[in-house]
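Structure incoming, see below.
Every protein chain but one is kept in place in this view of the complex.
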Amino acid sequence: MIDGLNPALILIGGSLLALLAPQGRARNLFMLALPVLGALQLWGLPYGEYARIELFDLTLTTLRLDGLSFAFALVFHIAALLAIIYAWRLDDPVQQVAGLLYPGAAVGAVLAGDLVTLFICWELAAVSSVFLIWARRTQRAYHAGMRYLLAQIGSGVLLLAGVIVHLRATGSITFEHLGLDSPGGWLIFIAFGIKAAFPLLHNWLQDAYPEATVTGTVLLSAFTTKMAIYALARGFAGTESLITIGTLMAMFPIFYAVIENDLRRVLAYSMNNQLGFMVVGVGIGTPLGLDGAVAHAFADILFKALLFMSMGAVLLRAGTVNGSELGGLYKSMPLTAGLCMVGAASISAFPLFSAFVTKSLILEAAAREGHWVSFLFLLFASAGVFHHAGIKIPFFAFFAHDSGIRCEEAPRNMLVAMGLAAALCVGIGVFPEALYAILPYPIAFDPYTTTHVVTQLQLLAWSALAFSVLVRTGIYPPELRSVNLDFDWGYRKLMPVVATGVWGAVSRGWEAFNTAVEHLVKRLIAGLARHHGQYGVLATTWPTGSMVLWAVVLLGACLIFYYL
Amino acid sequence: MDQFFYGLVGICIVLLLGDLLYHKHATFSFESWFGFFAWYGFICCVALVLLAKQMRKVVKRDEDYYGD
Amino acid sequence: MQILGLYNYWIFIVLMMCGFYVVISRGNLVKKLVGLNIFQTSVFILYISMGKIAGGTAPILTGMATIYSNPVPHVLILTAIVVGIATTALGLALVVRIHEAYGTIEEDEIHAQSEDEAL
């Protein structure tokens, strides 16, 4: 451990050095060492504030370690490690560098003690992550990446604006509780909201994540949104409206997830749903609620990575992740199928799996504060998430009717990465105390009570029954090759149409303006030339002549202005 | 597949009856209703699928709708 | 009366405007330079005339006069005249090169050729 060294710098610095290492095993080992070293560094640092930098007349606290930032920084290192193992065979410097830079930026963001450092990491994360989408090198991915980048940069600009307002009003840039009534609070709130994929601001996520590379989606799923959850927990804990927002977030994506065909997009929707739970936890704002949000973010990174990794393996081997084209893959990829089901069980909150011990913190917190409407909706969302992520994903990919696709099992490195993630999911589910110990607030909570286990099993089993009945009766909507309109329709379809119209009007207006100005200048010169009558010669504006004319006109204007 | 389905039905009934065997710790009164979590889960899922099916009529478009 | 008393400034203004007019209205690059020269010359006259003090003589210490014209503006404008000559020379040299490159020194024709090039 080096005193006061920011773990983020290990990843960020290492990302550039990685290019110097020869391709292949040497580079892979080097990259593998980085998150391990980072995690050790993180572990060794006592809580406190380090690495103050003077920038202009501001003091930046680039490293602040406390309970909240520690949990996020730790799980980010684990996610980076898993992704590196998962991408072991990858031979693409772009993805390798981005795959270190992006986690580094995310770690930097959660460790940032002030808003300016946060903003810098915020933007670095945005810019580095887009390369994971572009690295797919298709036109479609390029456009999706562009839309993604616009949303992310937009969030950054709002954040910067909010920070400036905040600084002007308070003279402080320390990143602590802000709340909506603080100056600039709303701007910062919306900036965080974009990255946390609040309803109506969520579409970049479903739009872009499924278009990224096999590795890219795994990485993307881990950092950006959780960074935002961290930021909300730090700046807006206990903000009432977050409970409503979070409940909505948990609810509406499940409808889309049911009818979505691209299984990675289904996961993207379920991600939105899981984020909703965390946002509710932050909104409740009690120690239990915040702990729940942190714990659920921790668990979510792991099981969502596991699910995305398994779908990535399917994409790699079968060439598609469309539900309509898959089925029966369990014969070819039994291990992947098994690991995917561990992930499915985890996200569905089966007892002994991770979400069971983390989601229940949030539900318990909601119950204790008497938010019974949110409680019911979250229960609905829990049933729904089991339905689409727990059953639909494994069912359509690995079981259902046999699609006839026969392929190899996933490569060994991918299986290792998935296995590690699965082990962590089960580990958290079986030994929740270990996770509870690193949460920001000390809690005494036992998820394994008879009531909790039985009611959860009832909920899940009867949801499964509903699924089976619907499939058997043929009511269940079939997987179709299609896209579903979401709010991105607004900017992908409506805006281009409007923009074309507006542009036409603007260019016509500009032409008219130009004509008018030209006319004016002609009149002016005609006036000058009245005595000579050489209208034809003078009416044409010579480039040099018109420049000089401008200068003289301005001189005259200035003289008049100054004399007045 | 059939055995699988009937097995599931069996498990569901056993779990439902399980509610009779212990004292439920409930925060809200509705939690303590008999088999609340079971039928709530079932109804929710059916409602979810039926609503989503209706939604498809509105939002479904051809795969290359956006043209890229 | 005061307006007439400032006749040297009126000459300056009229000359300056003439120069401008030529630069603005003529498309011939050489004529533009001529206009520029007239404009600069007007400034020379401004400087020279403002050094003159009514009743003053040339600033040579002979002991016969008590009022002298101010020599500083004259010295200054010598520098400006040199600059003007250099500008004119350079401008004419450029016009020669433009004529070699475009075969014309009419600005509209050059403009048209440049437009073609841009297409």
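Note that the chains take the letters A, B and C in the order they are written out, and that residue 1 is the start of every chain.
Keep in mind that, in the parts below, a residue touches a chain if its C-beta (ideal position, glycine included) is under 8 Å from a C-beta of that chain, and two chains touch if they have at least 3 such contacts.
Here, contacts and distances are computed from a predicted model.
Asks: Which one, "glutamate synthase (NADPH)", "Pyruvate ferredoxin oxidoreductase beta subunit", "Monovalent cation/H+ antiporter subunit D family protein" or "Malonate decarboxylase acyl carrier protein", is the UniProt name for the chain you do not see?
Replies: The correct option from "glutamate synthase (NADPH)", "Pyruvate ferredoxin oxidoreductase beta subunit", "Monovalent cation/H+ antiporter subunit D family protein" or "Malonate decarboxylase acyl carrier protein" is "Monovalent cation/H+ antiporter subunit D family protein", the UniProt name of the unshown chain.
Asks: One chain isn't displayed here. Which of the visible ones does it touch?
Replies: Taken over the complete structure, the missing chain's partners among displayed chains are A, C.
Asks: With the full complex in mind, choose from A:L5, A:L37, A:A51 or A:I164 the residue touching the hidden chain.
Replies: A:I164
Asks: Touching the absent chain in the whole complex: find that residue among A:F72, A:Y86, A:Y102 or A:F119.
Replies: Of all options in A:F72, A:Y86, A:Y102 or A:F119, contact with the hidden chain holds for A:F119.
Asks: Touching the hidden chain in the full complex, which residues of chain A are there? Just list them.
Replies: 55-56, 116, 119-120, 123, 134, 142, 153, 157, 160-161, 164-165, 168, 543-544, 546-548, 550-551, 554-555, 558-559, 561-563
Asks: Tell me where the left-out chain touches chain C, residue by residue.
Replies: Residues 23, 29, 32, 36, 39-40, 43, 46-47, 50, 70, 72-73, 76, 79-80, 83, 86-87, 90-91, 94-95, 97-98, 101-102, 110, 114, 117 of chain C touch the chain absent from view.
Note that only the chains that are shown with their structure count from here on.
Asks: Once you find the CA centre of chain A and the CA centre of chain C, what distance in Å lies between them?
Replies: 66
Asks: Suppose each chain is reduced to the average of its Cα coordinates; what separation in Å results between chain A and chain B?
Replies: Centre separation, chain A to chain B: 29 Å.
Asks: Going by the touch rule set out above, which residues of chain A reach two or more other chains?
Replies: none
Asks: Of all residues in chain C, which are in touch with two or more distinct other chains?
Replies: Touching at least two other chains: none.
Asks: Can you list the residues on chain A that touch chain B in the complex?
Replies: Those residues of chain A that touch chain B are 139-140, 143, 254-256, 258-259, 367-368, 372, 375, 379-380, 383-384, 387, 449-451, 454-470, 472, 475-477, 480-486, 492-493.
Asks: In the complex, go through chain A and note every residue touching chain C.
Replies: Contacts found on chain A: 525, 528-529, 537-538, 540, 542-546, 548-549, 552.
Asks: In their shared complex, at which residues does chain B touch chain A?
Replies: 5, 8-9, 11-12, 15-16, 18-19, 22-28, 30-31, 35-42, 44-46, 48-53, 55-56, 58-63, 65-66, 68
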